Each structure stands twice: as structure tokens, then as C-alpha cells.
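Take this structure, written in C-alpha cells, and hold onto it; I'll ask about it next.
With one protein chain removed, the remaining protein chains of the complex are shown where they sit.
Letters A and B mark the chains in the order given here, with residues in each chain numbered from 1 onward.
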Amino acid sequence: MVHVLLKRRLIDEEFLVRYTNAPQLIIHAPGSAEHGLILRTDEGEPAVWDQVSENYASACDPNVSPALVGEYQTPDGRTVKTAMALILEKYSDLQYAPENAAEQCGIAAEDIERFALEMAQIAFKESIRIDTEWTDWAGRKHDHFIGRPVSMHAMRGISAHSNGFQTCRALHLLQALLGTIDCPGGHLAKPPYPKHIPPHIKPARTCAPNTPLESPPLGFPTSPEDLLIDENGDPLRIDKAYSWDAPIASHGMMHMVIRNAVNADPYSIDTLMLFMANMAWNSSMNTAETMNMLREKDDNGEYKIPFIVSCDAFHSETVNFSDLVIPDTTYLERYDTISMLDRPISEPHAACDAIRHPILNTDRDVRSWQEVLIELGGRLELPLFIDENGGRRYKDYKDFIINYEKTPGIGFLAGWRGENGDQHLVGAPNPKQWEAYIENESFFELKLADNQRFLRHSNQGYLEFAKNAGWVGSTDQIVIELYSETLQSFRLAGEGLYDGPTPKTEEQAERLVKYFDPLPFFYKPLEQQQQDENQYPFYAINQRPMHMYHSWDSQNAWLRQITSHNYMYMNRKQAIDLGIDDLGWAWVESHNGRIRVQVKYMEAVEKNTVWTWNAIGKQAGAWGLTKDANESHQGFLMNHLISESLPKQKSITNSDPITGQAAWYDLKVNIRAALAEEQGSWPEFDEVKTLPRQQSTPDSVSYATHSNVNLNRSNRDILTRGGLK
Amino acid sequence: MKLGLLIDLDTCVGCHGCATACKQWNTSGTIGPLSDSNPYGKDPDGAWLNRIRTYEVGDAPDSKTVHFPMSCLHCENADCVTVCPTGASYKREEDGIVLVDQDKCMGCNLCAWACPYGARELDHDQGVMKKCTLCVDRIYDQNLPEEERQPACVLTCPTSSRLFGDFDDPESEVSIKSRQRGGRDLMPELGYEPTNKYLPPREKATVEMFALDSTEDGFSLKSWVNKMIAR
Partner (left out) sequence: MHPALSILVFTVTSGFGYGLMTLLILSQLLGGSPFANVNAYLIAFFVAFVLMSIGLLSSTFHLANPKNAWRAFNRFRTSWLSREGVLALLYYPIALSYVAVLWINEWQTTVAAYVLGAVCVVLGFVLTHCTAMIYASLKTIPQWHTRRVPIGFCLFFIYSGVLAYALAVVSEGGSPLSAVWIAACVLALTGLVFKLKYFTFVGEPSKTTINTATTFTEATVRLFDTGHSAENFLQKEFAYVVGPKTQALARKAVLALAFIVPLVLSALQFSRESSSLSMAIAAVLCCYVGLLLERWLFFIEAKHVVRRFYGEQY
């Protein structure tokens, strides 16, 4: 679609010039350390070619008219091209033509062309106009916003592929070309977003006893210098995040921790603490093998992971592997914040955050994990948790949430701040803040003014508002990065041209060169590159059902009536061709193992794809379910088929090579009907041991907060009312 | 008055939110409790007043997945009421809501047999028939803020696929929407004249393609002429 739009020049050139780095000049010097880096002015600002002065100028100068496409020679003899010129060069290649893309994605070439032209039609011929006065980043007044109502929705599915990061970038490129980012009808950010690119947070490098981390554990590296590697180039973190294997692993790589620890690669650990992650079951790839790893012992008969601590409100499969179990409350029994400092519940045109408060009293000796952390912080006398006199600073979680300030006036909760609770976003701690939230049904909403609602990356009114609220660090324009200099710096490192850290191994270097393209591109997912696709012809994916989306870590008598076992959904015609019956049992096999599942026919699934609900299958006896529960004998996990490492590079994670995001969705499988006597899901595991003093489950429950007030029909009415008609 | 629901099959995403909200409200409401058997064992089952089934309409690739929520349709010709021997089942004259007086029900199942829509479920623990009350204990509750005097399923629906209102009033939102989008009856041939109406999925919008009037080749860097655009 990018190819189609560029070929016809159906792009929003004003948007590209004003809001993206498309006009910025990129140095063209193949084989040199500065190839692909952005040409900068003496002040270090990105340079553009100004068509008025016919000279180089700063991209930050509002008084220039940059050339969108062009190639120039600098006075010192270097060749530079605009990023847009590189974009045109790259995507004009016939490999991006619809005819060739069709082969990759299975969508007919004429449909690809049609989609692109329909989007162009909507964006450019059916645009909307909202008359509102607003001021741009440079202080210039405007009297309207133009809306290009083309919008795309992608959640976590795309990033669960090992080519996910570049695919997401490709989607955003398409949006930027159509000028449909943060405009009316377009892709709208939700406060506290948008943020500057990249956010100015680097991952914490060092940790030491009695010393707070110098920054958050997760952040955004911009060059090889930011990697968390030692002098030998080996990972500092147990999950190998921010190493050469996954340089921009901004979510961490939880899925690798157990494997890395058991293999002592990069090192072994003595204690593993797990919270809200069922790592012995549905939160791990390769579940059966992970369970074995948790049991693995060294030559001295010691467990390779000697001590496991888990915190759980339920008897999950992981609890069974734990040396210490910290009982947690359910979310109905605790205080919680859904904070603007993390991922709040904002709407595009309103900043929102929320709390939870207990609606049930705990009926057992238990504290919420939040309370335990605050308690531990105080007892360990962590600097943040003690006051000037060395005493406890925070009494409990509620106290911490109210009084902790990230910077003066800014804390976890944005609503009802100030001593009197009359300030929002910024204000002194309010001792009655929790009560204010509870009075307002547990959430806070602050609507943005009309002039702050669109083009917020370049909207002075919004940026000033956001800076005041602590959402962004400056009011500088947030320039959309179509061309990523960060990725190019890693690619230079892979080519051995970078003036700084370079990778240790050929494998690492090859990945950097191949995948760290500063412009988005498609490549076949890593796992699929390393196996015979004819042997495993089906794509296999899984997702959480809507009705259980927020119950990964709980078990619910009502929800399990809706889904107590899962099926493998398969295209009806395809299944019939393979001789698999509707609701028949079938073997599904990947390079990593095989499972037996029940197949359900479906019309709406692509013929070479199968899918299922995840985390429905449970180990027999876990979660307080009876040992014959459907979850354990009909339900199944697809996790067994997914490997956490690549088929031919066992030491490398099965993840996006840039972000380290687990490649859950790269799985390919084959399927065949099971024999008539092969019934029930497989593998089955030993029953989980019953916990000491575990209560047996009831045969029947009737939940009610109070006895019902019956609807009464009078006897007179019963005896005298005629037929209905 | 003829109170009922207008259900939009175009926008329902099948999240079961209405079903669980219904169960939550009503298990403590006038018709509660709604019992569950084998709640943590094999084949868990319970009494629900609202269930969502999912259908596939048409063969692939011209197929549409349709989520289909169903609760009591509060029929004009409610045979469930006609057949009830005890008088426990009744249809209110003032608003058309079909209710069960649990104190008078003997649990014979006949009303469930008479209902073509599967709206009535016997509560095995309680021994009486349960059904949707249109949240009669919400919609008239003067203690609730006015905007909350609606059935629990309607309030909770994240896609606003359920509307509550008076079908007798031609100017009510449900009447207007039902007229505009051709609200349909389920199993109309049986003559139950259900109050609840179902809105069919909308036709796919037709979008024009951008009419190409130039032969400009955007890929030719040499012939590209930059527009004068101020930063």
C-alpha cells in the first residue's frame, strides 16, 4: 500500500514536512561510520534543505521551507539525501509492489491496490475540518484542524511476531504518509501520550546492595552505548534484555529468565521471585520443558534454581514449584491504582486514571502484594521509604500512593490533588484523595480543551499542558520518526563501523545488519526461517477470550461456565479436506513437540491458520478445581508447541531481534486427525498435590449479597385474570 | 407501556459482559439467587438469565460471525404465561414485563417448554423457574440516579449494543432505531410477537477509490518537484 500511494504521490506532503523527520537530511557514505546518520547543524540539530534560502538549515527552525525530496552535496563534499528520498528509493522497489506483496500475505494484488486507493480517497477527498483556534509548536496560530478519518487498530498481536517491531513501524509509516496521526478521525494518542521519541529514559545499568537504581529498570536505548552489557559484551541482566540479542528490549524478557538461570547463561541465580506470572504453566513458552527446568538439579543434587518465591492469590501451577508462597489478595480485596505514571485508562480527549478499593473484607490472614512491598521497603529502610529521621515514611500502600511525589506536585493519582483536593494533575498531596476517588466511582477524568485535542505532537497548547502535568519533559515538537537513526546506529555496529561498542559474535552482527533497518520492512519471522515450512504448513496463534481478559490470575465459577475447555479452531473446508471431524480430536505438531486437541470448524479463519483460547487448560488439581475438571482433560495449552529459543540457534531467544518481544505468534504446525481411540487432551501431567488444609470444593453455590425480595402476584389476580387476549 | 430491549447484532462483540452483569445483579436481586452446580468441578452449569451464542452466517469467504445475546423477549403472546398452572408466571399489564412469582412456582418446567427462545431456566437448587425481569428492581428504583434506571445488561454493554425503552412510544429511542434499521423478530412464524427486537448487521459501507487523474510517477526522484511548504 505504501508502494501504491508513493507511486501515485498520494501522500500528505504538508504533514510529512511539518510533523515528521521525512525532510531531514541523511548522510550517504556507505562504508563509513556516519553512513545513514542524520546530518546535523553546528548546534547539533537535524538539518534540512531550505528551499527559500537554498541552503542547509535547522529542522527545528520554523522559518524554513524544507525540501521533502532531494539529494545534495555538503560543502565538505558529503552526499546527503532527505529521509523521504530514501523512502521513495526503498519502496519503489518492485519487491514492494502489490503483485509481490500478494505472494507474501495472501491478499490479492488488486485488493491491496484498492485498499490503498480507498484510504487515499477518505484521507484526501473526504477529509473533515474542525474549526478551532490553536497554536502550533512554533507559536503560529491556526483556525482549524484538518481530519483525515483513516484509522487502524492493532494491539499486541503484531508485536508477538519476531518481525513485529518493523511491522508496527510500517503501519505508522502508512499512517504518516496519509497524514492521519493525531488528527480528527485518525490514530489518536491517549494522555499521557504522545511522548518524545525516544523517551528520555535509559534502563538502569548497575544495581548494588543498599543502593537505589539510578533509573527505572526498563528504558529506551538510543545507541549501543546504552546496552546493558559488561566489558566482554555479555548481558548484565538475567533475561539478557538490552544485550546484543535484543538491544531495545523495553518490556524486559521475562520469558527467558528460567531458561537462562537454569543454563547459567549469563549466570546462575539463587532466588527467583515471581508475581502475577504463572511461569510453570501458561505464562511460559515450552511449558512441559519449563517444568522440567524448574526441577533440574546440578551435580551436587541442588536445584539449579535453588529458591523460588511466588506471590499468588490462587493455587496456580507455579505455586507448586515454590519454596515460599506469599499469599496475595484478590483484586476485590485491595487498593490499587491505574496510574498516569504507568498505563492509565485515558480517552483520546480526556486524561483519566483510576483506583480500586476493597469491596470485600479478607476472610483469611493475607495482605495484598502492594502492602507487602511497602512494608518491605520500610523494614529494609530503602532510602525512599524512610524519612529524614530514619523513621518509616509510609504507613501503608494508601499512604504511599497519596504522599509519594515523582516530582513536586506529581504523584500516582492525578485527580483531587492539593491540600483541599481542588487541584488536578499537579498539586500537593491530598490526605483525602482516596475518598475523593471513591466518591467519584473510582475514576478521575479531565477533559482536554478543544484546542488541545489534535496534532498534540506539535500543539503548543497541549505540549505546555502536558509538560505541566509531567507527561513530557519539554514543549519541543515531538517529531514523528519515519527514519530511525537509533536503528541505524545499531546497524553500523553490526557492520563493524560504529565508533563504540560492537557485537561479539558473527551471529549478533548478522542480526543487527539484517533487521536494524532504519526504514520498516518485512522479513520472514526468525523461527519460520529456520524450519521446513512444508513440514509445518499451518500458522497457529492463540488469544485470551474477552470474557476472561482480566482473569489470567484468577478462577471464577461463572466465567468457567462460559469456557471450561478450549478448541482448536480450523477452517471448515480445510479440516474436511484433511479428514478431521467437527469436534474430532487431532494431533498438532510443531518443531518443539505435539499436543492432542479437539478441533472445531470455523468459517471466519484463514485456511492456513488455526487458533485457540489460551490459558484455559489447567493442570489437574490446580486452581482449586476438582481433579476431573474439564480444563485438565479437554482443555489444552498451545504453549507446549512454542519454543523460547530458535530451532537452529538454541542459544538465541525466539523473540523480536530488536525489542526482545516474545514471538508467541510465529508458531507453525501440522495437523492430522487422531485415531478413534485417542480421546482427550494430551499431554496430561501429574495431578497437583492438595495443599495442607485445602478445603474441598462445593457441589453447588448460590451467591447473593442478601436474600431476594420476591416479586409478588396477588391471588386475586391469579384467579381472575383471563387469557392473554 | 411496552418495555423491552433493542439488540444490535452489528455491534455486539460477544464479550459476555451483559451475561455476567445480569448474573451479578440478579443473583442478589428479586429473582435470586442464581445457583451454580459443580462450580469448580466437571461440567459446571448454572442458572443464567442472559446467554450469548455465536453464529456464522454464510460460507467462507462470504461469511460473517454474529454474536447473538438472548434473554427474555417479553412477548405480547407469552405462552409461558398461558400454560402456567399456578399463576406464578404473569405478564404485567402496565409495562408488559413477564415475571415469575417464585413463591408460587412449583417448578414443573412447562413455561420453559412453552418458550421458543430458551429464556427460562430452572434453578435446580431453588427448584423454581428463573427468567429475565428486565431488572424491574432497577428501572423503577427512585433511589438510583435516573441514568442508572436501566437493566444491568444495558448499562454494562461496552459497545452500546443494547438499548432499553418503551416500544409503545413511537418516539422512544428504541422505536425510532428499530424503525430506521428494520428491527426484526425472532421466529416470527410462531406468532409470539416478542417485544425485544434485533437489529441486523449493517451493509458494508462502500468506499470509492481515489480517482487517478494524473500519470505522475512519484518514484522518479529526478522529476519530483518539491512543493513550498513551511515547517
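Throughout what follows, a residue touches a chain if its C-beta (ideal position, glycine included) is under 8 Å from a C-beta of that chain, and two chains touch if they have at least 3 such contacts.
All values reported here derive from a predicted model rather than from experimental measurement.
Of the candidate positions A:N630, A:S681 or A:N708, contact with the hidden chain is made by A:N630.
Shown as candidates are B:W25, B:F167 or B:Y198; the residue that touches the absent chain is B:Y198.
Contact residues of subunit A toward the unshown chain are 560-565, 600-603, 630, 715, 718-719, 721-724.
By the touch definition given at the top, subunit B reaches the unshown chain through residues 9, 14, 16, 19, 38, 42-48, 51-59, 65-66, 68, 70, 79, 81-88, 103-110, 112-118, 121-122, 124, 126-128, 184-192, 198, 200.
We adopt the following convention: only the chains that are shown with their structure count from here on.
A separation of 33 Å divides the Cα centre of subunit A from that of subunit B. Those residues of subunit A that touch subunit B in the complex are listed here as 6-11, 13-14, 17-18, 48, 51-52, 59, 61-71, 85, 88-89, 92, 114, 117-118, 120-122, 124-125, 138, 546-547, 555, 557-562, 564, 571-573, 602-604, 607, 624-626, 628-630, 697-706, 708-713, 715, 717-719, 721, 723-725.
Contact residues on subunit B toward subunit A in their complex (touch as defined above): 13-17, 19-20, 23, 27-46, 48, 56, 58-60, 63-65, 77-78, 81-82, 86-88, 90-91, 99-104, 124-126, 133, 136-137, 207-212, 214, 216-219, 221, 224, 226-231.
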